[in-house]
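The block that comes next holds chain A.
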Amino acid sequence: MDMHGHLGHDRRRFLALAAAASSVPLLSACGAGFGGGDSRSDGSAADDVTGSFDWRRHKGTTVRALLNKHPYTDALIADLKAFTAKTGIKVEYDVFPEDNYFDKLTVDLSSGRASYDIFMLGAYMVWQYGPPGWLEDLGPWMRNESATGAEWDQDDFLPSLLEGTQWSLKAGTPLGQGGQYALPWGWEANVVAYNMEVFDKLGLRPAESFDELRELAGTIKRKAPGAGFDGMYGVAVRGSRSWATIHPGFMTMFSRYKLKDFTVDGESLKPAMNSPEAITFTRDWADMVKKGGPPSWTSYTWYQCSSDLGAKKAGMLFDADTAAYFQAVKGASPAAGKIAFHPGPKGPDGSLATNMWIWSLGMNAKSEKKSAAWLFLQWATGKEHLRKGAIEYNHIDPVRKSVSEDPAYRDKMSELPGFIETFEAVQDQTRIQFTPQEQFFDATTSWASALQEIYGGKSAGPVLNGLADDLASKVG
Partner candidate 1 sequence: MTKRQSGTRANGAVRRRVLGIAADGALILYFVFALFPVVWMVILSLKPANELFSTYFSFTPTLDSYRTVLGAGQDEGVPFVRFFLNSLVVSLGAVGLSLVIGLPAAYAAARWRFRGSENLMFTLLSFRFAPELTVIIPLFVLYQQLGLFDTYVGMIWVLQLVTLPLIVWIMRSYFADLSPELEQAALLDGYTRKQAFFRVALPLVKPGIAAVSLLAFIFAWNNFVFPLILTSSEAQTVTVGALSFLGGDRPKYNLTAAAALVSVIPPLILALTIQRYLVRGLSFGAVKS
Partner candidate 2 sequence: MTGTTGSASIALRGVHKSYGRDTALDGLELTVAEGEFFCLLGPSGAGKTTTLKTVAGLAEPDSGAVELDGRDMTGVEPYDRGVAMCFESYALYPHRSAYDNLASPLRSPKYRLPAAEARVKVHETAELLGIEGLLERPVGALSNGQRQRVALGRVLVRPARAFLLDEPLSHLDAKLRQAMRAELKAIGDVRRTTTLYVTHDSVEALALGDRIGVISDGRIVQTGTREDIWHRPYDTFVARAFGRPLVNLLPGTVTADGHFASAEGGFELPVDVPAAPGTAVQLGVRPRDIALGGEGGALELAGTVYVTEVLGRAVEVTVRLAGGRQLSLVAPRAAAAGLRVDDPVRLSVRLENLLLFEADRPERPGRRITP
């Protein structure tokens, strides 16, 4: 058990009890030294790396990685041999499907064991895993020239992505300050993809405003089935009772209306999803789903949304661009080759603010092989692998400018109508639109539940007010 010096004296009574219950595993989280101002006083393991940078510094070492089943992961695994050849470090990995991945990771991290040195996580997870001290701050590693090779080139990253995984661990403070708790590796912008076939047939054009989008979705649902698109509805958006329902299309459109989830009031957070404008927007969103969304929307995760687009059951998809991409590539689905991309409706003032999901790589603060793990992170987020992943595999949505500007990549992606244009149109305004705070998953899960209730016929105002009240006590 790892319960050394910096445990506070006010915890003595608890420790006595804890000892009685033997090992008390969870409390090892304290060992990471989170809180107050003392957090980094004992320095980073990165400081121990000195001398000139050497890829082979840890040859013979084995690092363990926990990975989520994903096309990016497939690209990574396929390229692992190159890493081992380059560094002499072996990588053992376990892959779990997304439905279970985060449970697995959370249990693993909360146990305080270093069973994995490296793992995949989303930027939102930093808000949950960071405060208990489970994540290694990668800043010192990045800054140490002995640990980090020059070719890694931090400036090559899209700035919003590096900022998206950097946080001070204090609820409400903006991203882009404090520790670098993960490195961006791949990302997904939430935009609109649509079926060109049905648009041509019905003479439709992608919506430029939210009102148009609602109108358009309803139109498709009414007219498409009669035009040879059996059972087609307007727009596929997620609707399951999960945090994941909020962050794609909904949060993107929410942000384009300049709406906020929380407002920061000095030290405390105040729920804002019940502002009058937000209530109107949310009601309209639910209305759009009812008139032009998928039947049984409340069970919709990205699986259903994505497959409906591919099966020509959905005229549009307002979700991660990758969800459409994997239906659009040749032979993947009946709709393959007929899917085009569009930035989606603008906000009232023309905003293309877009929310994003950042697949990131993080390091276990408990790892005993941090230096080797860092070499791995460096390689996995390095130009060489990411370029290969983007061009030879399906690691699309590059986090590095050098890759997104690479002609081979642009050539590959140009087969998808509107993809690069969309990517470039939203790129500047794409960031994490949520207010960082530890209760993110609770807040967004409850939010999704509220959305379902509104969709089910309840009045948006009272439901959102109730949600805000509930969250005020938990988050504030």
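The rule we apply is simple: a contact is a pair of C-beta atoms (placed from the backbone, for glycine too) under 8 Å apart; a residue touches a chain by one contact, two chains touch by 3 or more; residues count from 1.
The candidates were selected such that all candidates are chains of the complex that A comes from, given by their letters.
A quick note: this is a predicted structure, and the numbers were derived from the prediction, not measured.
Looking at 1 or 2, the chain of this complex that touches chain A is the one numbered 1. Only residues 23, 25-26, 68-71, 73-74, 77, 92-101, 103-104, 107-108, 110-113, 115, 303, 306-308, 310-313, 322, 326-327, 331-334, 336, 394 of chain A touch candidate 1 when the two sit together in their complex.
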